[in-house]
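Up next is chain A:
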Amino acid sequence: MALIFELTIQGAQMMLVLLLAPLLVGFVRKVKARLLRRQGPPLIQPYRDLLRLMRKEVVLADNASWLFRVTPYLIFAATWVAAALVPTFATGLKFSWTADLIAIVALLGSARFFLALAGMDVGTSFGGIGASREVMIASLAEPAMLLIVFSLALVAGATQLSTVAAFMASPDVGLRVSLGMSLIALVIVAIAENARIPVDNPATHLELTMVHEAMILEYSGRHLAMIEFAAFLKLLLYVSLISCVFIPWGLVTAAAGPQSLALGVVTYVGKLAVCGILLAVFETAIAKMRVFRAPDFLGAALMLALLGTLLLFVSRSL
Partner candidate 1 sequence: MNGLTFDIAHLLAGGLVLVSFMMLYQDRLFALINVFALHAVVLALSVAWQAYIQDAHHLYVTAAIALVFKAIVIPVGLHRIIQRLGIHRDIETAVGIGPTMLAGIGLVTLSMVLMLRVTPEADPLAREDLAFALSIILLGLLVMVTRRNAVSQVVGFMSLENGLVLAATGAKGMPLVVEISVAFSILIAFIVIGVFLFRIRERFDSVDVGALDDYRGERR
Partner candidate 2 sequence: MTPIVALALWGVAALLGTAILAVAVSRRASATRLVYGATLGISAALFVIVASALAGDPAGVSAVTLPLGLPWIGAHFRLDALSSFFLVVVNLGGALASLYGLGYGRHETAPHRVLPFFPAFLAGMNLVVLADDAFMFLLSWEFMSLASWALVMAHHREQDNTQAGYIYLVMASFGTLALLLAFGLLAGPDGTYTFDAMRAAEPGRFVAATVLALMLLGAGSKAGLVPLHVWLPLAHPAAPSHVSALMSGVMTKVAIYGFIRVIFDLLSEPAWWSGVVVLFLGGLTAVLGILYALLEKDLKRLLAYSTIENIGVIFVSLGLALAFKANAMPSAAALALTAALFHVLNHSFFKSLLFFGAGAMLTATGERNMEKLGGLIHRMPLTSFVFLVGCVSISALPPFNGFVSEWLAFQAILQSPDLPQWGLKVMVPAVGGLLALSAALAAACFVKAFGIAFLGRPRSAAVELAHEVDRYSLAAMFTLAALCLLAGIMPGLVIDSLSPVTLSLIGNRMPVQMAQPWLSIVPIGESRSSYNGLLVFAFIAISASLAAFFIHRFASHALRRSPAWGCGFPDVTPAAQYTAVSFAQPIRRVFGTFAFRAREMVEMPPPGATSPARLTVEVHDVIWEIFYQPIAGAIEFATEKLNHLQFLTIRRYLTLVFLYLVTLLLVLALWP
Partner candidate 3 sequence: MTTFSFDAVAAILLIPPSAAALMAALPNYRVTARLNVVASFLTMLAALSLLVIDRPLPGQYLLVDDLNIVFIVLNTFVGFTTSVFSASYIAHELDTGRLTATNLRFYHAMYQIMMFGMNLAFVSNNIGLMWVAVELATLTTVLMVGIYRTHEALEAAWKYFILGSVGIALALFGTILVYMAAQPVVGEGTNAMVWTVLIQQAARFDPALLNVAFVFLLLGYGTKVGLAPLHAWLPDAHAEGPTPISAVLSGLLLNVALYAVLRFKLLLAASPQAIPPGPLMVTMGLTSLIFAAFMLYRRRDIKRLFAYSSIEHMGIIVFAFGMGGPLANFAGLLHMVMHSLTKSAIFFAVGHIAQVKGTQKIADIKGLTETHPGLGWALVIGVVAIAGLPPLGIFMSEFLVVSSTFARQPLLAIPLVFGLLLAFGALLFRLTGVAFGEPHGSTAPVEASYVPLYSHLALVFAAGIYLPPPLVTWFQHVAAILG
């Protein structure tokens, strides 16, 4: 009985992220449009796009191999699993111990790995551009992310997200400089990972400036849908990661009753909305930078994270 209940909660979480991911993107787009005094697409536009793409036929480049066709599903699956393992509205779910934060980051890494390969499969130079720039960015973002994980783990004494979230919610955490630093670093990493402005522009179609879009240039139809969906999920993942670590209030434990769970879901959606607005504001306020400025941007994140870690030692041992 309890097992079934837990399983349903877990399933609910998976479905929830699946449902909310496009909505978040639509919401961000809407807010951005409004900030630019535009009407903007309706909130559910992303769902429509996905459905339309799924119904379209796939136009496959002559040279595309089996890898090219398998990749979208792999990416989607990896991202979905990762997103499902981040506590959204409740901690301590049935399978939340399957992977800790490091593993989640690594899962996203696998997704990126295959995406980059797919970009190089067709044998046009755009795929190459995208892939090489993507791995360059990742090679800086991943260490930064890991150092953030360190500082969190040093504070919370664990890399298990449920534990971290529980600890951050508890009163004895207090306000710490290093946590602030890691928050900034995490935000920067999140922006870079999700190919948002200023590192990349999700809406661009000028090949020479784009990174993520360049890799998926050859994709169409359901494949494209899968990849887009994966991208939505990734954004949601990072937002919920930030929210569960740095604004953990309102997270409930899986064992709690249905009504508290419902409450948790509502607060979660609220958090998403807040983060979405902030993201939109940030993106409209800033311009995209040249590709080779991105390393400096990420380097800053790296430095911040390292600084935060070292500061933690000071604050711990004093």
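The rule is short, and it goes like this: contacts are C-beta pairs under 8 Å (C-beta built on N, C-alpha and C of every residue); 3 or more make two chains touch, one makes a residue touch a chain; residues count from 1.
Candidate selection criterion: all candidates are chains of the complex that A comes from, given by their letters.
Being a predicted model, the structure only gives us computed values, none of them experimental.
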### Task
Please name the candidate from 1, 2 or 3 that touches chain A in this complex.
2
### Summary
The chain A residues in contact with candidate 2 across the complex are 54-63, 65-67, 73-74, 76-78, 80-81, 84, 95, 97-100, 102-103, 106-107, 109-110, 112-113, 116-117, 119-129, 131-133, 135-136, 138-143, 145-147, 150, 153-154, 157-160, 163, 207, 217-218, 221-222, 225-226, 291-292, 295, 302, 305-306, 309-310, 312-313, 316-317
